[in-house]
Every structure is written in C-alpha cells, then in structure tokens.
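The next block holds one structure in the form of structure tokens; read it before the comments.
Missing here is one protein chain; the remaining ones are kept as they sit in the complex.
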Amino acid sequence: MIVIEKLTKIFGYYPVLRGIDLSIEKGQFLALLGPNGSGKTTLLRILTGLSKPSGGQITIGGWNIPDEIAAVRQQLGIVSHLTLLYDTLTAEENLMFFARLYNLPQETRAERVAAMLERVGLGKRAKDVVNTFSRGMQQRLAIARALIHDPAILLLDEPYTGLDQDASALLDQLLHDVAGVAEGQRTTIMTTHDLRRAHSLTSHVAILSRGKVGFYGETTAIPADDLPRIYADTLGAAS
Amino acid sequence: MTTYHPNRTRLLNMMTYISMGLVFLSSLMVFAYARPEALQGNAQKIFYIHLGTFFGSFVLFSVAVVGGIQFLRTRNNKWDILGLATIEVGLGFALVNIVTGSIWARPIWNTWWTWDPRLLTVTIMWLTYAAYMMLRSGIEDPERRRRFAAVYSILAFSSVILTVVIIRIRPDTIHPVAGGPSVTSPDASGDFNMSPRVVQTLMFSIFTYIVVSITVAWHRIRLENRAQYIQSRKVELLLNA
Partner (left out) sequence: MTTPYWRVVAALAWKDLRAEIRGREMVTSMMLFAAISVMIFSFALELDDAAQQESVGGILWVTIAYAGTLGLGRSLAAEKDKGSLDALLAAPVARSALFYGKMIGNLIFTVAVGFLMVFLCTVLFNVNLFVPTLWLVILLGCLGFATTGTLVASMSVHARAREMLLPILLLPVLLPVIISATRASIAIVTELKVEDWLPWIQLLGFVDFVFLLMAFFLFDYIVEE
C-alpha cells in the first residue's frame, strides 16, 4: 500500500530524514515511535504532500508521491495534535464544510455527517460551537473530520497530546474501532511517545532514530514489557 | 557547496577595476566636459549621479524579479542569493538616488523635500524593498524564507513600475522627466537644457552606474556564498562532533 524507499529530507543544512525504508501493507496499524526531532512528524507531512522530500521514492497505492499526490488526496485522512477545526463553527458545520471540500454527494452529505457525529459520541452536541467543547471532545471531532470521506489511509500525528486519562481512554476505543486492526481495511499510521498505548493498539511498530528506521517489527511478536527496552536499545545503538 | 573558477574571479576583478575607471572618467566628464547649465549652474551636476544610481537600482530590482521567478521554477539556491544580493545593493543605490535628489532640490526647488508624486513613489519603492528584507528576517524556516522572498520580490516590482510610470500619468508632478514623452515636460520646474555634451555625459553616467551596480551586486553574491558555506561547514562539524 505505502512503500517508502531511501527517503531523505534536509531542512536547510540539517538532515531530518536520512534514508527511510518502510513498507506498510493494507490494513496495518503502524506505530511510529521515536524521540522529538527523530523525524516522525516530517515523515507524516511528506506522506500527506504537505512537505516535499529531498530525495528517495514514495508510492501510495502505486502513485508517486509527491508528483501524483492529487490522485491520493481523496484517500488520505489526517489528525494532528492541533484540532484542524474551526472554533467558531458548530461540530456539524465543521464536518459539513469538509464534506464539501471532499465533494461528498449532496444527497447523502447530511446523513454522513450525522452518522459520523454519532459514531464519535457527539450526536447530542452537533449544533454546539466547537470552542465550547473539551479538548477530548475536540479531538474526537477531529477524528470524525478526518474520516468524513472514508479514507483508505489514516495518518495520526500525536493524537493524544493534551488529553486527560478519560479522554485518552475514549480515544483508545475510538481508534481501535476506526483504525486498521478492527476494520481490516484502513491503513493507519500513528506517531506517539506512548509505548504502552502503541503496543496495545497497533499491529506493527517502527522506531525512528536520528532520521532512520532503527527497529521494525510486528507488535504481536514483542511482549509488552520488552518494548521499552527495545526502544532504549534502538536509540542507544544509533547515537 | 560553491567552488570558485579562477576565470570568474579574474572577470570580477576586471569589472571592479573597470568600474573604478568608469567612475573616474564619468566624474571627469561631469566636471570638465559638460558645461555648467545656464539656469541651475553647478547644482545640476549632481543630476548625473542621481539618474545613474536610479538606473543602477532599476536594473538590480529587475534582475531580482528574474531571480525570483527562476527560484520558484528551479528551487536552486543560487537564484535566491541573486535576489537577496541585487535587492540589498539596489536599496543602497536607491538611497543614494533619494539623497542626491534631495541635495539637488535644496537650491533648485528651495526645499529638501516636497510631497511630489515622484518623490513619494521612489521612497515607497525603497520602503517596499526594505519590507522585503524584513520579510526575510521574519521567517525562520530557510526554505520557506527563500520561497516567500521570491514571491515578494515579484510583487515588489510593482512599486518600481509605478515609479517609472507615475510622472507620465500624474499631471501635477514638478519632477523633470528624463527622456520619453510626458504630459508635464513643458512647464515642469527644474527642467534644464540638454546640450549635446550634457546628453553624452548623462548617458555615460547611466552606463557607469549600471556597471558599478552589477559589480557590487556580484561582490555581494560572493560574500553570501562564503557566508553560507561557512554556515554549512559549522553544521557539518557540529553533526560529526
């Protein structure tokens, strides 16, 4: 589904990505781990077409990125640590706006928006303005926004930033429902610092260290208690 | 990484000496060849530098537009350096243009400054390019800085066009028009008789200052190349430390 080969990205004179090789199958839920500055966010931004790679090859479903990104955009959904929402619009208006941007058919648009709001547990708050929402509710709405056009690929950049325990637990459940593992259809990539969460949610784990993939493996093959050690070893080996 | 071709260095050195020679020659022409003008006397002589530096900055700002367009097309760093160098040096030349104009205006118009459309637009042109420098220093991400600078250098050229066009469309300017048709020429105060010697000297000064401006901009490009090379070496050393 997503194939990344020898990907590099240089900011000014500073190489953030120094040759990433990664291949993600359809239906996988990949956790991208790594310390700050290891290039996780940069990698996601390149996959979204928001940033241009300096070198290497990327294909998504056979399309070249970034040259043929236009063909893939309809299949991408993004969530970041920012909400990507409009504070002064209601939940419903936000979703309707993005439904328009993604050119969902007019007849089913309202239905789809209502269904998505229901799915993230915001059905009752549809007519409320977003800036009256708690951080957790905003993040759930952000996920509804990312899924409004039913994308084949979901990219999550630190979706847990700023959430409290309860909100995080709700988000866990939601991600489990909508991401690759449960549906088996959607390919999901999530960057996070939370090793335990990564282990419980995802099907694969990749650890980025100094702009390279330091470790890659199936989550089921790693005992939950070993992940912190592997993480520390990977970072230690690279420095 | 920039390498220096000995031939290019030789050419630049040659241009530097030629520039010096040209400035000397044109000064000679201004003070010895062209006779003092009947109405304005010696004050008129500053006009040669005044016009020359305007043409110098005009050429540099035009080159900056080419640099901007080429940068957006190719994303080659050298076009950004060209834009930066030409605009920075162009600002210097435009400043000399404004100051010499003001010095000339004192005896002729009896004031250092007047709110004439031409003076206004040329000052706004200067401010526009000063804003370009502000934009550069305000954006931290170097890649984005280059991109925005290129876009703005294209937009900013509208102020140059306005400066060139304004005396031909605003009937109320008192600024003399050098060359080309104008609605004002007949009674603009400060106009002077263009004897053949004056015209020759004027043309020669314009040529001189265009050559000087290109030479200075070229030196600025070299300086920027050096600075960026040192910067990149620093980063390399830090990374490998």
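Think of it as A and B in the order they're written, each chain with its own count starting at 1.
FYI, contacts are C-beta pairs under 8 Å (C-beta built on N, C-alpha and C of every residue); 3 or more make two chains touch, one makes a residue touch a chain.
Quantities reported herein were computed from a predicted structural model and do not represent experimental measurements.
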| item | value |
| --- | --- |
| Visible contact partners (per top-of-document touch definition) of the missing chain | A, B |
| Given B:Val99, B:Ala131, B:Val164 or B:Val235, the one touching the chain that is not displayed | B:Ala131 |
| Residue among B:Ile18, B:Leu72 or B:Val164 touching the omitted chain | B:Leu72 |
| Absent-chain contact - pick from B:Ala64, B:Leu84, B:Ile98 or B:Ile154 | B:Ile154 |
| Which of A:Ala114, A:Val129 or A:Leu170 contacts the chain that the document leaves out | A:Val129 |
| Touching residues on chain A - with respect to the absent chain | 45, 48-52, 70-71, 73-74, 76, 78, 80, 82-89, 93, 97-98, 100-103, 129, 145 |
| Residues from chain B at the interface with the omitted partner, ascending | 72, 121, 124-125, 127-128, 131, 134-135, 138-141, 143-144, 147-148, 150-152, 154-156, 158-159, 162, 169 |
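One rule holds for everything that comes next: only the chains that are shown with their structure count from here on.
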| item | value |
| --- | --- |
| Rounded Å distance between chain A and chain B, as computed from the means of their C-alpha atoms | 50 |
| Chain B contact footprint on chain A (complex, rising order) | 11-14 |
| In the complex with chain A, residue positions of chain B that touch it | 141-143, 231-232, 235-236, 239 |
